[in-house]
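Everything on this sheet refers to the single structure shown next.
Only a single protein chain was left out; the remaining protein chains are all shown in position.
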Amino acid sequence: MPLSPELRRNMYRQMVRSRAFDDAMIGLYWVGKTPIFAFANGPLPGELHCSNGAEPVGAGVCAALDADDMITADHRPHHVAIARGVDLNAMTAELLGKKTGLSQGKGGHMHIYDTRVNFASSGIIAEGMGPAAGMALARRLQKRPGVALTFLGDGAANQGAFHEVLNLVGVMKLPFIAVVQDNEWGVSTSKKESTAVARNSDRASAYGMAGEYVDSNDADDIYLAAERALARARSGGGGTILELRTARLAGHFMGDQQAYIPEQMKQIDPNPLYRAKLIREGVLSEAEAAAIDAAATAEVAEAMRLAQEAPYPDPSEAFDHVFAGADA
Amino acid sequence: MPLSPELRRNMYRQMVRSRAFDDAMIGLYWVGKTPIFAFANGPLPGELHCSNGAEPVGAGVCAALDADDMITADHRPHHVAIARGVDLNAMTAELLGKKTGLSQGKGGHMHIYDTRVNFASSGIIAEGMGPAAGMALARRLQKRPGVALTFLGDGAANQGAFHEVLNLVGVMKLPFIAVVQDNEWGVSTSKKESTAVARNSDRASAYGMAGEYVDSNDADDIYLAAERALARARSGGGGTILELRTARLAGHFMGDQQAYIPEQMKQIDPNPLYRAKLIREGVLSEAEAAAIDAAATAEVAEAMRLAQEAPYPDPSEAFDHVFAGADA
Amino acid sequence: MSRILTMARAGREALDWEMERRDEIFVLGEDVYNFGGIFGTADGFGAKYGPERVINTPISETGFIGMAAGAAMAGMHPVIDLAYIDFIGVCYNVLLNTASKTHYMSAGQVKVPMTLMIGTGGGYNNAAQHSQCLHATVAHIPGVKVVYPSNAYDAKGMMHSALRDPNFVIYLTHKGTAGVGWMGTPLKTTLSEVPEEPYTVPFGKIAITREGSDITLIGLGMSVHECLKAADELAKDGISAQVVDLRSLAPLDRDGIFAAVKKTGRMIVTDEDYLSYGVSGEVIASVVERDPTVLRAAPVRICTPDIPIPFARSMEQAILPLAAKIADAARKMVK
Partner (left out) sequence: MSRILTMARAGREALDWEMERRDEIFVLGEDVYNFGGIFGTADGFGAKYGPERVINTPISETGFIGMAAGAAMAGMHPVIDLAYIDFIGVCYNVLLNTASKTHYMSAGQVKVPMTLMIGTGGGYNNAAQHSQCLHATVAHIPGVKVVYPSNAYDAKGMMHSALRDPNFVIYLTHKGTAGVGWMGTPLKTTLSEVPEEPYTVPFGKIAITREGSDITLIGLGMSVHECLKAADELAKDGISAQVVDLRSLAPLDRDGIFAAVKKTGRMIVTDEDYLSYGVSGEVIASVVERDPTVLRAAPVRICTPDIPIPFARSMEQAILPLAAKIADAARKMVK
């Protein structure tokens, strides 16, 4: 699909929806956690890894997907989940640990599952690699269409699972894309410090697959690169390491002061840039852009209202869902 | 060091010592295991992975080492251990589970340790990667010389540890060489079936390090390539993936019929070829070669005699060496 | 019709039957195509089902077990051969955090039906890294079922059950019980009459392998057979030993264990896994937390001590929980 105005407006919409979501979550996160910060306090406890700055990755890649495609994401899943169409109300409720959440309060923000849109995420670094390859394999065995994508960070590319699964994908020529989100950091450790090559996409040659790096954190560029990788996968051309320069504006997790980031490495917010670009290119008027912004804020506010009103799970529900079937 | 006649004679000597050792072990292995084969029977029980065909790797690489260099090897360690100068009598006794063994009968053939010559081995695939890197790091911190080498198989290059450690070596520029022994098989699975690239040495670019492939299974070529890699490591140039085409003539382990190997993939014995080459080039006379062969056979026979006469460990010794120090 | 089969052949029969009928089942692991897996459970399947359903993998356990988990999430039922349990170290995260927890973390949205076959145990001088049992390690993970047949009848029935279970099931077999050539002549007590028709053996129920009234010997995998040997010895001394086969570690049949111990008032728990933080402690605690007064004597554990497995036969045989030790302990307890 070419970069139609419709498509670009929609990518912008997904970017602001994701940002509105994260901003709302950040606001709520600090409730009960000041003046003394502790993970356990407030209505949104636990760790929280927000996607601010990475929205173009979710929006750009997911805009290129079909309904059949499958995603595994990592500890920073919001932007991908939202762009993929995960139920926003149920996702909001999940972060608040409510009964109406995607996982009825069992998962929390790192464990977002929505089978309706083939979305899963988990919190161990590079853990999504194997399952995504397996989803791709399952579809092949079932003679059903679908490319599997795993979203992971630049830091995750140094895990053994990255290597093992890419080799498997290479050998089996699976329809698979590793979307490496290069925000230059893994917690407080810079990519330079942790990674022996400048670009993980260059590691593709170690697996007989394609590698592409997109340097812009611009949804248009990301969309087009994703289309190329998807076309390759769909036509039997095998896997791709698609590495995307992106940003991590809100720190590793809430509570991270980012004091370790030197001034010259400060990152740029991609969302206003894309907004200005679409206006400049006549894809959006200022009024249309403002309407999209307002709609996203309203949608998230409503999701938040619903989530806050929803009940907590009953303590006894902790014992449900350990096993499927008769033992459930 | 150039390829002196002395050096080449010594490499040949190490090759035949290793072969004599393995042949003797194979002979002993079948004692008590015919007509009905079972790992547990006979004076040499357990699994046994012989090095027949891989002798040039041990001989060629170890000839280039200094005393300060350190080695970790894998489940197929004999040829490397012998060329490195591990005590042959104590190693023989270890395979037989005797008190006089390197590990007093605790280790067996996959767990060959001889700290005198900085040699260690272990049986989990790619397990030696991390420890070798750590030995290199230790020497750097201690401001002592020494390159660390890990010997592993082509199959092992698909383990996560391979990737993680090479990345660490790349980042830290450690004096480290991964010697990948490409015998085209991991048990019954061919390299082609299991590995997404033809040469693991090409994976070096994923770690910002050097890669070299030697295609000949010839000790001279291997020696020279090892010298290049060692020089790079000693001069601060970082790590190398040194992949060496080699052979696995006696099957994966004793009991492996190798029925899965197609006729055209049958492997060639490197030892007679090297012997003939040295004679052809005037480095050895036939008589000198025969003397080396005979000496190796005699040395191994004597080691075997000593080992067979040695006592088994007392059962109570099983409880020793669980911990070092006061709790030992 | 029934025949006497080895465990390996019995398990294979069940897998073959299910694979013939259910396209979602496929087998993967190192060397499964040519060798049919460590116990030959997929022997000949390469030729029969082809490389799409019998997948030879690289030596990448995290990769291919993770891949299997994903295939399971997407509607398949993978059957994985992991050879030796000593190798769980390189892929433990998939067991601990992925395959076992996804169903729960998704509140039931995602199912992970997969069967992981693993061989356990030593006794054949394969040293510290190829002789471990470690069944307690995997049984400690919530969200996974762990079963452990010790004879051919259960091997087949539990394989059928595993393949029909919508959950992650770890199916353990002690190498010495499987009846494969490289472990020597099959143990008599592992061979059993096996019906040709498919049948299931439910998880979470002990088996009383031998009736007895003076003392209860409890084991699993290989140690069941050591208990049986000990019971034969004890019978000569006029001691009637009941032998319990745990068969399933998760779920664990605490009711069954309690009843069996109560019957005799004496218990010995045998286990080839390391003693501490293992099955033996759990079994004893499960009894006494119900009622310590059923015990007429202090319970005894005959387990592999907390040391790495030594290579030499003289040392390995000394640390294994063999029949002679069990019988000795039983004699002391009963007299």
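What to note about this one:
Which chain is which? They are A, B and C, in the order written, and residues in each are numbered from 1.
Here is the rule we go by: contacts are C-beta pairs under 8 Å (C-beta built on N, C-alpha and C of every residue); 3 or more make two chains touch, one makes a residue touch a chain.
This is a predicted model, so every value here is computed, not measured.
Under the touch definition stated at the start, the shown chains contacted by the missing one in the entire complex are A, B, C. Of the listed residues C:Thr6, C:Thr57, C:Gln109 or C:Gln129, the one in contact with the hidden chain in the full complex is C:Gln129.
The chain omitted from view is touched by exactly one of C:Ile59, C:Leu95, C:Leu191 or C:Val244, namely C:Leu95.
Interface note: of C:Gly36, C:Pro113 or C:Gly143, the residue touching the hidden chain in the full complex is C:Gly143. Across the entire complex, the residue among C:Tyr104, C:Tyr153 or C:Phe168 in touch with the chain not shown is C:Tyr104.
Contacts to the hidden chain, counted on chain A, fall at residues 36-41, 45-47, 97-98, 103, 105-108, 110-111, 122-126, 155-156, 158-161, 186-189, 193-195, 255, 259-260, 312-319, 322. Where chain C meets the chain that is not shown, the touching residues are 62, 86-90, 92-97, 100-101, 104-105, 127-129, 134, 136-137, 139-143, 249-250, 252, 274, 276-286, 288-292, 295, 298-301, 305-308, 310.
In the full complex, chain B contacts the hidden chain through residues 70, 72, 102-104, 106-107, 111, 113-115, 120, 122, 124, 127, 129-139, 141-142, 148, 160-161, 163-165, 167-168, 171, 320-325, 327-328.
What we mean here is this: only the chains that are shown with their structure count from here on.
Separating the centre of chain A from that of chain C, both taken as means of CA atoms, is a distance of 40 Å. Remark: chain A and chain B have CA centroids separated by 45 Å (rounded to whole angstrom).
With touch defined as above, residues shared between interfaces to two or more other chains in chain B number as follows: 158-161, 193-195. Across the assembly, chain C contributes 57-58, 60, 62-63 as residues in contact with two or more other chains.
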